[in-house]
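A single protein chain has been omitted from the complex, and every remaining protein chain is retained in its original position.
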Amino acid sequence: MEKILSIKDLRVVFEDGFTALGGVSIDIGKNEFVTLLGPSGCGKTTLLRCIGGFEKPTSGEILYKGENIIPLPPYKRAINTVFQRYALFPHLNVAQNVAFGPDLRGEDKKKTAAEVERMLKLVGLEGFGKRKIASLSGGQQQRVAIARALINKPDVLLLDEPLAALDLKLRREMQLELKRIQRESGITFIFVTHDQEEALTMSDRIAVMRAGQIQQLGTPEDIYNEPQNAFVADFIGESNILTATMLRDRLVRFLGCDFPCVDSGFGENAEVDIVLRPEDVKLKPIADPVANVPEGVVETLLFKGVHYEMKVRVGESVLLVHSTHARAVGTHVKITIMPEDIQVMHKSETSPDVLRKHAERAL
Amino acid sequence: MAKKLRKAYVGLIMAFLYAPIVMLILYSFNNSKSRAKWGGFTLKWYRELFADEAIMSALGTTLSIGILAAVISTALGTVGAIALFQMKRRPRQAMLSVVNLPMLNSEVVTGVSLMLLFAMARIQLGYVTLLLSHVAFCVPYVVLSVMPKLRQLDPNLAEAAQDLGATPLQGFFRVILPDIMPGVFSGFIMALTMSIDDFVVSFFTTGSGVSNLSITIYTMAKRGISPKINALSTIIFVCVFVLLIGINLSDLRKDPRSQDKVDKVRIPY
Partner (left out) sequence: MKRNKALAVPFMLWAAIFIVVPLVMIVWYGVTVEEPIPYTEIVQEDGTTVFQLEDGSVTAVRPQKKTVVSLSNFRRMFEPTYLRLLLRSFKVAIITTLICLLLGYPVALILTGTDFKRPALWLMLLILPMWMNFLLRTYSWMSILENNGILNNWIASLREMLPAFDEWLTSRGVRRRIIFLYNENAVILGMVYNYLSFMIMPIYTVIEKIDKSLLEAAADLGASPVKSFTRVTLPYSIPGVLEGITMVFVPAVTTFVISQLMGGGKVPLIGDIIQNQFGKSSDWHFGATLSLLVMVVVLAFMGALNKIDKDDEPVKEVRIL
């Protein structure tokens, strides 16, 4: 993978002393789709604004093709941004908006006009050139903003929650559209969102952020299946997070029983967190011969369309279970989990919070 | 019945507001020495008005001060509004209260305070002090009318321009200014009318024979009634009338969608 952007130990401390970024490092490759994912206030937008040049980092480096671009103002960076509320210029029409960059550079009008048409075609807005911005729908404005950025042929496009203002159906459509545009244009996309589903659908790699730090960087599959700590596990998808004891390699104890698992290297009798995805928790009738497994009682049952969602009480804990097979409330069940479905994680600073949150579900 | 009564009431108030003006206009064409009696139609008061050097020079002063004050205060007020807008909340609120003071204060106080300022600075009262004073009381109105437009701005607009390669100054002239233009323009119109209409502040801050229309009318009215003033009123009223109707008509034409909301007549107040 050819590196295009390399961020090294970037720190941003605001005037009021708030640390927005606490030393972030990430390498981004050519034609990669990287998503910065995290709850609001995690620093993802600050990181994006640093790359765009709208925020001055307190320390650290942003290397663009090997050169530190921190001293450059935004208008001297070959990087373009699609803003959250699009920031289209209301007094210009669609074509004038798109032509803004080339016009500033004093490029040939005819060439620009042709290029504008090409861009509008790319984003699916052919023939919209003369339209007023105010007459466009949210999705159309979104596309104009993308065309306006892409016409400058940036190597990197920054997108700050560009889909947040759209309704669910349009958002799904635009997710596919953005992915297509990114593939066709061959541009690196850095995409900011707080929507984990969006991140999983679109990205080549995801950086999960919290409190100014990257918690985990990896492919969507990595992040979903092997979260490195309780925070990531909790943030990505629905999950059961429990505290457990790693008895020895490949054997972990939780809910009062010992489970074989595939993880090793945590030492003996180590305190760990485990994450169980709701669809991986299997319920068996109480009469099933399987032995040495936890037993529980179904407390709630909800039909969710493709599956049933159940809450099963096991002693002090409550497990969230997704299954295509409904079990009536009050049914006693046995619980089984396959070794490869148990994800063991080191305890981290966020585990107490996450565990508390999950424990409250039991009340 | 009740509806007719209500309409009649509004009609009565309109009559109260317009009757004196209609009288003025009528009697500006009155060919009679004893002013209040009707002595036939004439245009001689208009001829005399245009021949009156004092009035004509006052008109010139009013217009030149009005335009200069409006241009300067619009520039200063727009820059000021942006500066205020970019401040942090606390200092911005503090500054806003200071800037609003001339609008809240009565005109007499503003006039007196500026006069004392010029006295302290040992500036001879005259055209320059008149202009400075007009700029002083117009700027807050410009700030007032530009501020809401800034609040409506997309917060990322300036950044978007720079992101696309515009320097901050280019971004301002190509993106921000066109967008806040309605506010800037109505600030300009407000400053212009405030300046042209002003009497009290001008009264305290002019000198050395420099006199605007308001001051000239004041001196003449104190001496007694003159049909020349009637003629002047008529001309001013017609100008204002045409101007306001024009502004509203051009608004209607500009925005085709306003057909369904013809009610939104603009009053640049």
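Going in written order, the chains are labelled A and B, and every chain counts its residues from 1.
Here is the rule we use: a residue touches a chain if its C-beta (ideal position, glycine included) is under 8 Å from a C-beta of that chain, and two chains touch if they have at least 3 such contacts.
Not measured: the values here are computed from a predicted model.
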Option touching the unshown chain, where B:61, B:193 or B:211 are the choices: B:193
Touching the hidden chain, out of B:49, B:65, B:158 or B:191, is B:158
Sites on chain B contacted by the missing partner chain, in the whole complex: 3, 6-7, 9-10, 13-14, 16-21, 23-24, 27, 34-37, 76, 79-80, 82-89, 92-93, 95-102, 104-110, 112-117, 119-120, 132, 135-136, 139, 150-151, 153, 155, 157-159, 162, 168-169, 172, 176, 193, 196-197, 199-200, 203-204, 213-214, 217-218, 221-222, 225, 229-230, 232-233, 236-237, 240-241, 244, 248, 262-265, 267, 269
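Note that in this section only the chains that are shown with their structure count from here on.
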Which stretch or stretches of chain A touch chain B in the complex? 52-54, 73-75, 79-81, 83-91, 100-101, 104-105, 148-149, 152
In their complex, what parts of chain B are in touch with chain A? 154-157, 159-167, 170, 174-175, 178-179, 181
